[in-house]
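Omission of a single protein chain aside, the complex is shown with its protein chains in their original locations.
We call the chains A and B, going by the order they appear; numbering starts again at 1 in every chain.
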Amino acid sequence: MSVVHVSLRNVTRVYGGAGGGSPLHALGPLDLDLTKGEFFAVVGPSGCGKSTLLEVIAGLATTSQGTVEFEGRAVAGTIPDGVGVVFQEDACFPWLTVAGNIAFGLRQSGLAASETAALVRHAIDLMGLAEFADAYPAQLSGGMRQRVCIARTLVMRPRLILLDEPFGALDQQTRLLMGEELLRLWRETGATVLLITHALDEAVMLADRIGVMSARPGRLLDIVETAWPRERDSRIIADPTFGRITARLWQSLREESLKTMGKRPHVA
Amino acid sequence: MKWGMSRGIKRATVYRSVAIALVVLALELLCRAGLITHLTMPPPSEIVRDLWKILVSGSMTGAILKTLTDVVIAFAAAVFAGVGAGAVIHRWRALRDGLDPLFATYYAIPIYAFYPLFIILFGLGDTPQILIGFMLAVVAVIVNTLNGLDRVPRALIKTARIYRLGPIKTAARITLPFAAPYLFTGVKLAVAYSFIGVIGAEFIMSRSGLGYEINFAYNNFDNAIMYPLILLVMLAATTVNMTLYHWEKKLLARRGRG
Partner (left out) sequence: MRQSWRPARNAAILIAAILVLWQALFEFAGRHALTPPFETFRYMAELLSTSSFWSHLAETGRAFAVALVIAITLGLFIGLVLGLHRLSAEVAEPVLVALYSIPKITLYPIVLLVFGIGVPAKIAFGAIHGIVPVAIFTMNAVRNINPVLIKTARVLKLSRWRAIRFVLFPAALPEIFSSIRIGFSLTLIGTLLGEMFGSQRGLGFLLMTAIGLQNVRVIMAVTLLLVLFAAGVSTLLLTIDRQLHRRV
């Protein structure tokens, strides 16, 4: 019984045009449906508008055309309730400790101190940050800081989690392990996840479905299903279909990436 | 991505020019209406007119040249000494550590307080004023030179070594060009501080120069000379500053915002 959680219809985003200079057609037109509780990854060449797509769904940016719906209600430039976002850049508040960071959203929403403490404790343990609860972000590595940001987002119990290349700054091995953690959290919270990544293996490993975007202006070229079991971890890369799915993604993606690099697609 | 930024004159420039024009207009009206008495300040149009008269008559040329010369000397000395000292200090760690507290608190200290001392040591000629200007400016140059040299990435130095460039060529072809924007910040500050130092000192106590003339005019209730000269100083400072600002933007633009 699959419910449509997020729905995009004919979404387009154009920047500029006013005040001189040519307008920049960043995204679309694009249609997409996300099923409740699924893990959806988006891959595409750089500059194709992946981040714009995420911002539009989150309500951080408006569409120039088309509609975005979350849980049946329109998203139009305001952040809907129940949405969490993890950004590419480190978004930890440097003046708060790890615990302070994670507790931030809860405190702002006026939750009682005791409840906040319990939820924060749980999130810290979940993310393996217990040792660093009183450390400041400046004392942590990049990977740990991203964990803090993820913890901060998850503790608010979002129903839709948007991640914009969250592991971009990390090395490959850390990425794989963080990917595993992300899967575990996804299963525990039952949230719908949209992950933007430029790493194909990451997308194939983590997602139920993968959307391939074209070069700018980004449109959806293809949606590939992985049909993985829900209980999976990084060792899924050993599955024989892993390579085939990755190859299929790269087939579409290679042309688009070449276009982005300014080369003609059909170079022999 | 820079759409819509440089189509003709930027929006910000327009707003700014309009805002300044409105302020001047408001002053003019307030003065004409008598809300600001003539003894306090004449209307801007009159000030401009009087400035023109002064410039044309050449009565202030001596003072202007004197001040300008002193500023230029202080500035040039500060830049040369500052960059040179900065380069030396950068290589010698111990010296840098020793001077660090001085640089950190330097601009907190009222340098003008040393002016009386200079007068006693050097007499009431141009030297104390140039010295104050120099002292104000030189540390800004040193600090910014150090900052710039600090920021040369190791990768670039290593590249220089792979190309087998000697120390002088490395400095000329790699270090200096890279550090140029930061050095430029020091130069900008040196201009401002030389100005402020020299004219300020002239104002406090001297026998010639723009600062002196402004003080003299004030003591003689001569608004017809005082205000135009103040305007002249403001215009000079602003023009020089804007020119440097523009050069710096060009320099930074080429570098893609450092």
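The definition used in the following text is that a contact is a pair of C-beta atoms (placed from the backbone, for glycine too) under 8 Å apart; a residue touches a chain by one contact, two chains touch by 3 or more.
Quick caveat: nothing in here was measured; it's all calculated off a predicted structure.
Only one of A:60, A:169 or A:221 touches the absent chain when the whole complex is considered: A:60. Screening A:4, A:79, A:118 or A:223 for touch with the missing chain picks out A:79. Considering the complete assembly, chain A touches the hidden chain via residues 58, 60, 79, 81, 83-85, 87, 89-91, 93-96, 104-105, 108, 136, 138, 156. Remark: the residues of chain B touching the chain excluded from display are 10-12, 15-16, 19-20, 39-41, 97-102, 104-105, 107-110, 112-114, 116-117, 119-121, 191-192, 195-196, 199-200, 203-205, 210-211, 214-215, 217-218, 226-227, 229-230, 233-234, 237-238, 240-242, 245.
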